[in-house]
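Missing here is one protein chain; the remaining ones are kept as they sit in the complex.
Naming follows writing order (A and B), and every chain is counted from residue 1.
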Amino acid sequence: MALLEIRRLTHFFGGLRAVADFNLRLEGGELLGLIGPNGAGKTTVFNLVCGFYKPTEGDIFFLDKDIAGLRPHAVTAMGIARTFQNIRLWNTLSVFDNLCIAQHFRLGYGLGDVVLRTGRFVTRERHVRRTAEELLEIMGLRHYAQERPGNLPYGMQRRLEIARALATQPKLLLLDEPAAGMNPGEIDQLVETIRWIRESFTLTIWLIEHHMRVVMSVCERVQVLDFGQTIADGPPEAIKQDPRVIQAYLGSEELSHA
Amino acid sequence: MRRHRGLWLYAAFSLAILWVCGHEMLTAYAQLVLMFIGINIILSSSLNLINGYMGEFSCGHAGFMAVGAYVSSILNVWLFTSHKVFGPPVLSPSSAVYLFPLTLLAGACAAALAGLLVAFPSFRTRGDYLAIITLAVNYIVKSSVENIQAIGGARGFMGMRKVIEEMEAVWRIPWIMLWILVFTGLTVWVLHRFVSSSYGKGIVAIRDDEIAAEIMGVDTRRMKLAAFMLSSGMAGLAGGLFAHILGYINPGTFTIMKSTEVMVMVYLGGMGSLSGSVLSAVLFTLILEVLRPLQVIKWVVIPLLLILLMLWRPEGIMGDRELTDVFPRLRRWFSADKGDVHGAP
Partner (left out) sequence: MSGRGPSRWRDRERQESRVFVDTLLQNILNALQWGSFYALIALGYTLVYGVLLLINFAHGDIFMVGAYIGFFVANFLLGAYAFKIPANLSPPLVFALTILLTMALTALVGVTLERVAYRPLRRRGAPRLYVVITALMCGLLLENGNLALLGASRRSFPTLIPPAVYDLGGVLVTNVKILVIIATVLVFFFLEAVVRKTKLGMAMRAISYDRMAVPLMGIPVDRVIVFTFILGSSMAALGGVLFASAYPVLEPYMGALIGWKAFIAAVIGGIGEIRGAFVGGFLLGFVEIFVAAFFPSTLRDLIAFSILLVFLSFRPTGFFGVARATKI
């Protein structure tokens, strides 16, 4: 059974075809990269998978269940979490609360429990807090627990976003340009983090990235998108030499990072 | 008992007030002001849930207040008194003593249902457009009441005084004061627990970034439903209590002006600060009373004060902090895990 299977996924924005006939079979434990020039439809694919857009056509199966058209929070509840290209943390809440709220869908208690502070509320809330604390610890964010996310250094904000995604206890983690805006030192750290996360959380990771250094050093398989079409799919070394990929990137600056 | 210190403190305070009122050591006027403070605390802290914590801009709180006021008043008059439209009492008038809180809650439930009128559109709309919807709901409620002649239409509805008299005939204590104290405490307590739980903080996540909230697993629709229903339900509660203070209500009371007043209290106190809302409700009610002799000038001074406040301290008295953040020592009094109750009136 594949973890994620996407068949003939197509999406239109008005008359613009952003994603065309996208197919993917993702096995558990893989680390897949999705690259392509700007506007190729990479983020749209992520948005379709996480339920933010409803696909015009096609199926998305996660653990053999059709998730196309589910609302995003329900998709998250099934085990898909993501980060955002432009950091989207909850900026008036503390770092700690950011990690607690990411567990919202499995709080397991309701308004009545909150008001009456039932036993269920107390144990569940304690569990949520413990999970958040553990994540702070292992992601090296303990120091910032009561800080507001906006006050964190940039690299730390990216880290917090990953931590927040992990707080949902996903089976599949989507990273949308995790290295965007990072300096080389931060990028090295990120590469380490990604590898380490996959090992210790037994996750499947699917990432969009422009920095070839990141893609080449962490991904085991890379898929290339151009104008909504998949133009290549294979191991990083093969992709690097693929003439169509070079053609697609020609004149664009992205490959210069390689 | 250490954990519930705040609760005990509030209970002691309430008993003291009731004792003082019961022995007529407070003038009727002072009692009235106290009751209005309680009602304003309910109104401002419940609106803060929407305008402060959830970051929406609801300007129709008085509409929900009207629903609660009318539903509980009509129920009480119908059940416990003889009325020219509703006929003789359905239940024995003395049963009002223990059924009164239930009719109040029925009014609150009706108001919560009216809150759905705003909650459903809020799934697709936010910001300014949602503000208009709240405004429209306020007008719709007021206008509907005006058009139902059986409950007095624009002339208003009365007879609640008799219900209170029936209750006082059974046991002579200041009933309305009692229930205002109870429900004010309850409102603040419920709201405090709500916004300090991970569950309730989901609505703060909606304020900060709704898309991220939905994608990171917060069922934004359910949270909006919960927030709007809770908030409007509490406004209905305040309305029900309000109706029974004077024993008379008319739709003209529940206009945009009233909604604006509540909004002023929320912003004066600070968005997203429960203790701020409580403080500002006390302060605002008192200011209104102090300025009462000025008559017309009152409504010149108040907006002017607020404009100046916005210029010099736009985040309100408390910003989004709580009293316990400003004075950490208070935490000792209001229990170990960040307090159960904030000091009400």
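In this text, a contact is a pair of C-beta atoms (placed from the backbone, for glycine too) under 8 Å apart; a residue touches a chain by one contact, two chains touch by 3 or more.
This one's a predicted model, so the numbers in the text were calculated from it and none came from an experiment.
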(message) Using the touch definition from the top, which of B:Ala30, B:Leu91, B:Val300 or B:Val326 touches the missing chain?
(response) B:Val300
(message) If I consider the whole complex, including the chain that's not displayed, which of B:Val77, B:Ala96 or B:Met263 touches that chain?
(response) B:Met263
(message) For the chain left out of this view, which of B:Leu7, B:Leu105, B:Ile140 or B:Leu246 touches it?
(response) B:Ile140
(request) For the chain that got dropped from the picture, name the residues of chain B it touches. (result) 51, 57, 117, 120-121, 124-125, 128-129, 131-133, 135-137, 139-140, 143-144, 146-147, 154, 211, 215, 256, 260, 263-264, 267, 271, 296-297, 299-300, 302-304, 306-307, 310-311, 314
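The rule is simple: only the chains that are shown with their structure count from here on.
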(request) Please name which positions on chain A make contact with chain B in the complex. (result) 50-52, 71-74, 76-77, 81-82, 84, 88-93, 97, 100-107, 109-111, 114-115, 117, 121, 125, 128, 164-165, 168
(message) Considering only the defined contacts, which chain B positions touch chain A in the complex?
(response) 190, 193-194, 197-202, 204-205, 207-209, 211-221, 226, 230, 272, 320
